[in-house]
Every structure is written in C-alpha cells, then in structure tokens.
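As you look at this complex, bear in mind that one protein chain is not there, while each of the others sits in place.
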Amino acid sequence: MARRDFSAARLPGFATIAITVFVALYAPILMLVAYSFNAGDSIAIWEGFSLKWYPVAWNNAEVREVTLRSLTIAATASVLSTTVATMAALGTTRRRQTRGQTFIYLLINQPLMVPEIVTAVALLIFFASIKVATGYQGLGYLIAAHTAFCIPFAYLPIRARLEGMDLTLEIAAGDLYASSWQTFRHVTLPLLAPGIGAGMMLAFVTSLDDVVITLFVKSAGQDTLPTYMLAQIRRSVSAEVNAISTLLLLLTVLLLTAFFLLTRKRD
Amino acid sequence: MRDVAIEAVSLRKVYGTDQHAVVALDDVSISIRKGEFFTLLGPSGCGKTTLLKMIAGFETPSEGNILLNGHDITEQPPNRRPVNTVFQSYALFPHLTVRQNVGFGLSMLGRPAAEIDEVVNRALGLVKLEAMADRKPQQLSGGQQQRVALARALAPSPEVLLLDEPLSALDLKLRKEMQTELKRLQLELGITFIFVTHDQEEALTMSDRIAVMSSGNLLQVGTPKEIYNHPVNRFVADFIGETNFIPAQVAGTTATIGGDIALPVDPASPQGSHTLAVRPEHIRIVPSGAEATLRALITESVYFGTDSHVRLRLANDIELVARFQSDEAGGDAPPVDTEVGLIFAPGALQVLED
C-alpha cells in the first residue's frame, strides 16, 4: 500500500459522499436528456436512438406558442429589471450608509425572502381586482410580476461589480475634464458592462424558470413553457416533454456559462 | 503676484460633526509659485493629501479659498480646473489602451482627433513609451504604468500638475530613476509641480521648496536647505534627517546642558529652557589629544559602509550620536571605550522653540 502524507483536511468517508452527491445530482437530469432520444415513447424502456421527438415537439403549435410567450416575457422582464436594477445599484452603492439605503436593500431583496407561493397569492388577489376594474387581460401582469422578482437577481451581480470597482478611476476621469455624464458614459458604464450582462443573464434564466407566480398571475390562454409542461406532466408523460426539457436545459446551461465567463476574475 | 500659481487662503477641513469632528486641515495658507517643484511633506494623516485633493477639486474646504492664477476656484468642479493629478494607485482605465488613456483628457475637452493624436504621441515620447501605445495598462510593468499616468496627466498641458505619492508603489531602484525623470520633466516643461510625499529624502532631493505638515497644520515652508539646517521646531528637525535632542538652558550666547557643560550658540537664539538640536554629521570626532570643544567616550559603534554611527557619552552622562566618515580619516571609527574629542561645525547647534 502506498504511504500517504498526513493531511489534516482529509476526513474519512467525505470524498465518497461528495462523489455520490455529484452523481446523484446529475444522473436524473442526464437520464431525462437520454430518454429524449428514445425511439419509443416510454421514459423507462430504451427502444433505440432517435431524434424524432424534437420535430414532434417543434411541430406542436401549442409548444411553439408557449415557448414564444416564455421568451417574450423573459426578454422583456430581464431588460426591464436589469435597467432599473442598474440604476438602483448606481444609486445605492459606494456612499455613506443611511437608513434609507437599508430600506431600499430590504425592498429589493424582498422577492428572495418571501416564499414564491405567498407572492403568487398576493399578486393573484391584487391583479384580479385590477383585471375587473380595467378589463385589461394582457401579458402586462406577467411581465410586471416577472420584472419584480427578477430585480434582485439582476441587482446583486451589478452591485458586486460596482463595489469591486476602483473609485479613483471616476475621480481620475473628473480630473481629466470629463463631466459627470462623460464619466458615466466613458468610464463607469464600460467597466460595469460585465456585471450588467451577468445580471441580465440571471434575470432571464429566473424568469424563464418560473412556475408558481406565473400559474397564479396568468389569464386564461397565457400558458408559458413551464406551466404548459406542468399540465402535460400531470396528464401523461411522453418523451416529447423530455425533448422540450432538454432544449430548455441547454439554453440555461449556455446562459450560465456566459454568466460564469462574464463574472470570472480577470488579471 | 503674477508669479503665484496656487494660493491657498485659510483652508480648513473638518470631517464629521460635533463631538466626532476630526480636523484634517487647520487654517492652512500657502503660496506656490509658477514653475516651482513644491513638495508637501509629512507623516500620514498630516493633511497633505487633503490639501492636494482640495487643489484638484475632489474635496471641498469647510472654510477658506483656493486661487489659481489669482482666480477663485474653490467652487469649481475638478473637470473645470486646468489642474491634473498623478494618482498614487495610477488609476489607469483598464478598459482603454495606453493611447486612449493618455488622450482621455483632451477627448473629454472635445479636441479634434488629429490634435489629440499629435499630443498623445508627444506625451508618450516624453515618457519613452511610444512602443506600448496600443497595449492595455494591465500588460505593463509598475514603472511603465506610472509613466502612463504621468503622460496622461501631462497631455492636456495643465497649469499645475499634482502628484500624490506617485513613487510609493515602486521599488527602490525604480524610484530613484523616476525621481530624476520627474525632475527632468519639470525643468523641461516648466509646469508647476505639487508633489505629496512622506519620504523626507525624496522631498529633499527633488523640491525647490518644501512645506512640512503635521496634524493638519503647516509647520514650515522653505527650501530643502533651510528646512534641513534651520528647522523651526523639534517636529521638523526630527522628521527630516537624524538629530540629537538635548534639553538646555540658554542664556545669551551660551547653552548649558546637563547643568555643567556650556556650549556656544547663536545670539539670536530664544532664551530660557529649550531643546538643543545637533545633526550627527555636524559633529566631528577627533583624537583625544587634539583641540576640541568637548570630550566624550565611545560606547557603541555600528559600521554602515560609507560611514559608522557612533554613540558617545559626555562627562555628565548625556548621550549623543555622531557619524564617522570612513574615508575621511582613512580608517575605521575608533573602538569602543576610546576617549575622543568633539568639534561642532559652525551653526550646528540649533536652539529649538519647543
């Protein structure tokens, strides 16, 4: 047996548990992906490799419709939430601590602290009376709700980036004749861009994944991809749902990789 | 008053309010001449950086005014002042190339591209960085970044260049090089330099005039020679160079130390109970037989290469430190326990106010 150096950090059994955890985390997802390529429509019995479920999903007009709706909501909500979160981050970071600032932090992070089901119920009640009062039934409610709960996800990476930024760079710009606007345009904004990109990425993913709030806020015929899938799973399960899931997973992983690359510390 | 570039009038800066108030600058008035290499010298927290920031416009004085060429600029924001800063951390824009960094000021002023190009090339030539023009600051060494910062601050041809401890991040060898370089540039361009440092040696070698500051107060302004040879008080004498401090009773032209040893001092010296200051290098050690002002016993001798630091004990147990130049006597300092004579250079014995 090879001799091992004494290592204080090594605790017996921990590595085994950790590796089991990693396997257990990915196995179900990988199985789901694998069965999206099943020739049969069972999600248990392998009947050979086939790509047939992807065209099946694509040719399903309802799938196309809900996907488009999901993407529309996610794109709108992520752009809106990132814009207002950027402004809020610029307003609240790098200044003296005040009570007003604590209040703003609390309000911005509120969607992270309140269980989704509670927010969903509150929005259902509030929007129901607006729907009655105004008669408006459009996508606006979903976009407003998604924008609100995406704000903290956009805000946090932007704020982190701002806090890591060297304040003297902006002072230097002022010293070199830049007005406040020029400083923002030529120094702050370009340096903040990776944080804004990362924030928008997270907001998009968060919006795209939401089930609970959408379920309670949507009007009739406003299913998004997740609420559509939830209904499908309850009815019957076919490999078609696996194909849709796989595509959604792929999109998420791509966005996350982009986020990871954007926030990675560069020398 | 035509030759005054910057005039600070009764500047005061207080941080915080009421009982938590900290006075960073206490009624400081100063005149800095055109084309002068002026140094603000003092330990950290003495107010020198606050003063510099006020001249740049990053800090607003609580009281007092700042004049540039006779015009009050106290209320002017930094981007309206023809004053540029070389920052301690350089503050180079990481998303811009060296060329864009150096051209930043002129482009903010809306100058035509051709003019910017020309000025940037000249500025880069001045600091010998033409070859690095298209690199990003992160790809440069510390010394090169420092030159970019300098070129960037010089490119808009400011009336006054402010330098906030610009050399503190460099290693000793590079620092010496940059000191010479800065002095050369200042002479060549004729721009007023206001230089902040806590390094007394740096201040002495580079400056035309030095202002010594401590806890928000201006203690003394003068040429390096004046400051070194005639410090106004104990703090200045102690901060600049090494000094022996001896309590003394001054009466007329005689200062009595330890109650029984009398030494001759300048007749204009303040009278009464004061501190006598002597620089170690102003004390000459001679053999015990030779004519000397005082006799002393060597108690310790530490070799430093060009000279030795020698600790001496006078007859009444008062201790002094002197420098023994190795080459002067053609040999080593006398060994410990040798009796020697001491001679003071003319004007070496200074009576300090406190």
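Note that the chains are named A and B in the order they appear, and that numbering of residues resets to 1 at the start of each chain.
Note that a residue touches a chain if its C-beta (ideal position, glycine included) is under 8 Å from a C-beta of that chain, and two chains touch if they have at least 3 such contacts.
We adopt the following convention: contacts and distances are computed from a predicted model.
Per the UniProt record, the absent chain's protein name among "Spermidine/putrescine transport system permease protein", "Glycine--tRNA ligase alpha subunit", "nitrile hydratase" or "pH regulation protein F" is "Spermidine/putrescine transport system permease protein". Only one residue in the set A:Leu68, A:Ala122 or A:Ala193 touches the chain that does not appear here, and it is A:Ala122. Counting the whole complex, the residues of subunit A in touch with the unshown chain are 8-15, 17-22, 24-26, 28-29, 31-32, 35, 42-45, 80-81, 83-85, 87-88, 90-92, 95-96, 98, 100-101, 104, 107-108, 110-111, 113-119, 121-128, 144-145, 147-149, 151, 155, 202, 205, 208-209, 211-212, 215-216, 226, 229-230, 233-234, 237, 241-242, 245, 248-249, 252-253, 256, 260.
In the analysis below, only the chains that are shown with their structure count from here on.
If you average the Cα atoms of subunit A and of subunit B, the two centres end up 56 Å apart.
Residue ranges of subunit A in contact with subunit B, taken from their complex: 166, 168-169, 171-179, 182, 186-187, 190-191, 267.
Touching subunit A in their complex are the following residues of subunit B: 56-58, 77-80, 83-85, 87, 89, 91, 93-95, 104-105, 108-109, 138, 152-153, 156.
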